[in-house]
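Heads up, the thing below is written out as structure tokens.
Only one protein chain is missing from this complex, and each of the others stays in its spot.
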Amino acid sequence: MAAYIVRRILQAIVVMLTVALIAFSLFRFVGDPILALVGQDTTLEEQAELRKELGLTDPVVVQFARFVGNVARGELGISYGQRRPVIDMFKERLPATLELSLLSAVLAIGIGIPMGIYSGLHRDGWLSRVFQTVSLVGISLPPFLVGILLIYLFAVFIGVLPSQGRGDTVQLGWWSTGLLTWSGIKSLILPAITLGLFQMTLIMRLVRSEMLEVLRTDYIKFARARGLKNRVVNFGHALKNTLVPVITVTGLQVGSIVAFAVITETVFQWPGLGFLFLQSVQTVDIPVMAAYLVFVAAFFVIINLIVDLLYYVIDPRLRLDRTTSSDHGG
Amino acid sequence: MSIKGRFTRTSGLGLVLAAGLAMAAASPAEAKTFKWAFQGDPVSMDPYTINETLTLGFIGNIYESLIRRRKDLSIEPALAESWETVKPDVWRFHLRKNVKFHDGTPFTAKDVVFSWKRTLSQGSDVKTFVSGIKDIKVLDDHTIDIVTAGPRPIFTSEIPFWYIMSEDWAKKNKAVEVGKLTTEAENYANRHANGTGPFILKSREPGVKTVVVPNPNWWDKATHNITEGILTPIKSPATRVAALLSGELDMMYPAPTQDVNRIKGTKGLAMLEGPEARTIFLGFDLQRDELLYSNIKGKNPLKDVRVRKAMYQALDMNAIKKKVMRGNSWPAALLIAPQINGFKKELNTRFAYDPKASKKLLAAAGYPNGFEIVLDCPNDRYVNDEAICLAASAMLAKVGVKVKVNAQTKAKHFGKIKREDTSFYLLGWTPSTFDVHNVFYNNVKTRPAYLPKGVEPQPGQGQWNCGIYSNTEVDKLIELVANEIDPAKRQGMISKMMTIHKNEIGHIPLHQQPLSWAKKASIDLFQSPDNTFQLRWVTVK
Amino acid sequence: MSTLVRTRESLYRIIDSDIFYSFRSSPVTVGAAIVTLILVLGAIFAPLVTPHDPYDLEALNLMDAFNPPVWYEDGTWSFMLGTDDQGRGILSAIVYGMRLSLWVGLVAVLFSGVIGVALGLVAGYVGGNTDAVIMRVAEVQLTFPAILIALLIDGVLRGILPPFMIEELAIWVVIVSIGISGWPQYARTVRASTIVENNKEYVHAAVLTGIHPAMIMIRHVLPNVMGPVLVIATIQLAIAIINEATLSFLGVGIPVTEPSLGTLLRVGNNFLFSGEWWITVFPGVALALLVIAVNLVGDWMRDAFNPKLR
Partner (left out) sequence: MAEPLLKVENLRVEFPTRRGTLCAVDDVSFHIQPGEVLGVVGESGAGKSMTGIAVIGLLEAPGRIAGGRIVLEGQRIDDLPYEEKRKLRGRKIGAIFQDPLTSLNPLYTVERQLIETIRTHLEVSESEAFERAVSLLREVGIPAPEQRIKHYPHQFSGGMRQRVVIALALCAEPSLIIADEPTTALDVSIQAQIITLLKRLCRDHGTSVMLVTHDMGVIAETAHRVAVMYAGRLVEVGPVKDVVRNPSHPYTAGLMASIPVIGRKVENLSQIDGSMPRLNAIPEGCAFSPRCPQVMERCRRERPPLDTRGRTEVSCWLHAGESVDA
């Protein structure tokens, strides 16, 4: 168990370093940060001085080492655009993104899994066909298009829900929540649907196909031949076996939600990290972009760790006798 | 401050609920909250961080200068009660008494001196406002002498955006310098403000929202009736319109030209329109011997005035006005708008739209089949900037000049053209002084690097002259205009330099763009031609 | 096989598996086939079927801008679906945009397919550290959504390339961004199949007769993995089209002078409220149709090859 966790954590660190390298080294060469942050009246001499002060004239290796060191200490640098610590900006934006992502994930999982189970168990029922059609549309419509449609329909045409922003928020320490005000909750609905729809579709399809696959297995047939009740077979045996892949992929989808939020947040002007990221791409705000990448990577790594541990808990083959099942492919 | 520390201090379920209830209950009938949106966010609350209309305009609700502008843009006393010129280069300002900053400290002469010094500190982007100041002498707490570099008729128009900060407050909060962009702690004034103005900064979430409340102790009589103002930056024009249509906003600007009719036709909404003092124009690379990004090698066609004129006459500004701007633009022949000091109506006639003449000119210049060129264009700065560039490229294509449009976000666009990495670019300019000098000084005067030997540059001259237009006579006239006191003589010089520039087609002026503000009909507010929005003129009915 | 690998594969398997089972035996499928055919043919023969060439700047007339569709009072047959803000016919723009979207999608998929198949073959055949490195990279990359990767690569390329080339190469920038983000799926599938094939006798026999490993892979292993690869490619095509549209919508994709469907939507989005709905709605519908159609085709391919994607 300990070895397993240690191995996973080591892998996570390697992944994080790789991502940090990518985040840093690639963005280091995009655009000219100096020109993005000086005003109209800054002379070329002042620009050169600033360049030096920011360490942009140091060797790239030194810059990267400094970058990793700073990140490890929680210092994500100073935003070129806003001239304040990136970590502060992240703390402001994080609640918006997490609340949106969380609700989207709840929607995606809460609706996607039951839909998937249902259409797996009743693969030819009319409701399953409806689900299938919905999911086809769900994976075929780009999220930004869904967002625009929803805005037009609910914000402008019907006029019941806000088209942008987070509404009123309440401050709980450094965490600002929109969940305690009516306008905050209303503002959350459309973005959450937009963000959750695609993931919901994926999860539904995953559960359905896993369910179908498991239902075809011999042990399910054998369980029925043993005379077990349908409920026991479907939910005790079949569902539990679909759980492993479902948890893994659902975990990854939750991770994707945070990253996919870039698009949704842009469409809805949602003041979260994704929106900040896109803004920073447009203004070549390197510290923010780099920090965002690192953040997303860290998020994924943590989710992966959790998923691996869950998998470990659920699947006895992994837990008890790794040698029989661990010819690791990847 | 650590995350943990902050969190524990205010956490607790009771507080959560209380806060929630407070939010739910806090909407008394007489509260007049005013919500508005702009396409960008003020860069900082520090009045010296950036010289940008939006930022300075917003900060103007919180901070004040010695002098402010009236609705008609004429100047009137603000923190200075009155002033006179003791000598041509010495201005005596009598400061207003009993003015207090928002934190309660009184406003005195030392704050002006402090502000001047701070404006010159590292990181300041508004040095231009005080570039005319040689020295400030304190006579007493409420009297100062400002010594300018020579007679400077435009001085009073240079300082309305130069806001006065409190020395005590800045020192207490370690905001004495605007600040270097290093990993040091952020400049306190960046997200906090302490002015003397009609509104107090209540909270600031950069890029999300900024909240102000009225200053009950303001020295002037408040003409507004709002109890709270909330600014939300909304970049996407469609989203801004949607938010207004769905009633989330009381006012937003700029309203996309295409949506003006819809807004006008929507019950309860109204438009405020007018010409902005900003002129949009095209600039050329007039310096390189071989054009960048072109199929013409070894030559720069743009150096030939016939080519420039051909391009000028290929542009149908009326079509752009009708279709791109939906009637909301004022085709221009000069780099300055009619509101700007120095404007000459007689000169403001465009060379006629005439594609045939264009073709002839191109043929005469040796380019019967035209040439290729890249037009650098912002896509989020001016009204329909990208669409204008695209329309222009289609029009130029008809006379044989194949224009590729490189449209990008303003930060990238400005960076590119400022390092002279351009052959053809679109830019817009409003002189913050409302005087023609500012436009020519920045956009037409030769950049220092290109001056003949022995000519001493003035600081920052030609900073936006990205294509290096250079005419010694015009340069000279620009310098003379800065210091000429006699209005008639001065206008003569101005007309002369504008005529030279116009006939040389130094730039192609396109139009003045509209001010396009959309609001709820129940809101009264004043639209200033400099496109700054001032809360002190807002009334919520 | 590691747990994550296996289960992640099931994600892709779903996309490939019985998604459209219920459609298969219904008239919807037939309709979709017809729609696909029309769209693809229209895209291929765009210059023949469109009334205008939307890329020809000289032919654009600003005064034609904002014409409504033909059934409106001031609509004209010349611009059946109306015009956009530059006077470009929407119909022509859509057909050419679709052509571009399909082209970008196809080349991106080809690009990632070639990289993925090659790396998969190498990883599966060579094994050892090479395999470990390739698969580890694939795994790391798979943890990020393709769109984020594409956004990154797009940004990077835009930063590295000289500005004047960006406009010229915009399409290739998008293709490479989307292409690079898609290779791991192929690599994993191909690698798995390669390992299976590798253990078969004919491969051993071929090795013994001294045939070069590369030849063995190309001649023996490759044909066996083409089925699954084609299915992945079709699904990836749908994803590539969506990603292209998203990048273009966010303003970092195909430039507006030669618009793709996503670019048209970005431009059209500005006119959503101004009454010129046709500038957005038609391209939006076209995009949705295209992606749905490609997804359905993907299902048919899956049936045709009936691959075991594991």
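When the chains are written out, they are named A, B and C in that same order, and each has its own residue count from 1.
We adopt the following convention: a residue touches a chain if its C-beta (ideal position, glycine included) is under 8 Å from a C-beta of that chain, and two chains touch if they have at least 3 such contacts.
Computed from a predicted structure; not experimentally measured.
Enquirer: The chain left out here touches which displayed chains?
Expert: Even though it is not drawn, that chain still touches A.
Enquirer: Would you indicate which residue among A:137, A:228 or A:247 is in contact with the undisplayed chain?
Expert: A:228
Enquirer: So that we can see where the missing chain sits, which residues of chain A does it touch?
Expert: Counting over the whole complex, chain A touches the hidden chain at residues 124, 217-219, 221-230, 232, 236-237, 240-241, 314-317, 320-321, 324-325.
Rule of thumb we're sticking to: only the chains that are shown with their structure count from here on.
Enquirer: Looking at the contacts, which chains touch chain A and chain B alike?
Expert: Looking at chain B and chain A together, the chains touching each of them are C.
Enquirer: If you tally the C-beta contacts, which comes out ahead, A-C or B-C?
Expert: Per the contact counts, A-C leads.
Enquirer: Specify the chain most distant from chain C by Cα centroid.
Expert: Greatest centre separation from chain C goes to chain B.
Enquirer: Let me have the rounded angstrom distance from the C-alpha centre of chain B over to the C-alpha centre of chain C, please.
Expert: About 43 Å, centre to centre.
Enquirer: Among the residues of chain A, which are close enough to touch at least two other chains?
Expert: 31, 148, 152, 156, 266, 282, 284
Enquirer: Got the chain C residues that touch at least 2 other chains?
Expert: 251, 269, 272-273
Enquirer: Which bits of chain A are touching chain B when the two form their complex?
Expert: For chain A paired with chain B, touching residues are 31-32, 35-43, 50, 53-54, 70, 75, 77-78, 80-85, 88-89, 91-93, 148, 151-152, 155-156, 159, 161-166, 168, 170-175, 180-182, 266-269, 271, 275-276, 279, 282-284.
Enquirer: Could you please specify the touching residues of chain A with respect to chain C in the complex?
Expert: Those in contact with chain C are residues 15, 18-19, 22, 26-27, 29-31, 123-124, 128-129, 132, 135-137, 139-145, 148, 152, 156, 202, 205-206, 208-210, 212, 244-245, 248-249, 252, 255-256, 259-260, 262-263, 266, 278, 281-282, 284, 289, 293, 296-297, 300-301, 304, 307-308, 311, 315, 318, 326-330.
Enquirer: Quick one: in the complex, what on chain B touches chain A?
Expert: Per the touch definition, chain B meets chain A at residues 3, 6-11, 15-16, 19-20, 23-24, 43-44, 49-52, 125-128, 179-183, 185-187, 190-191, 205-209, 232, 234-236, 238-239, 242-243, 245-248, 409, 411-412, 414-415, 418-419, 459-460, 463-464.
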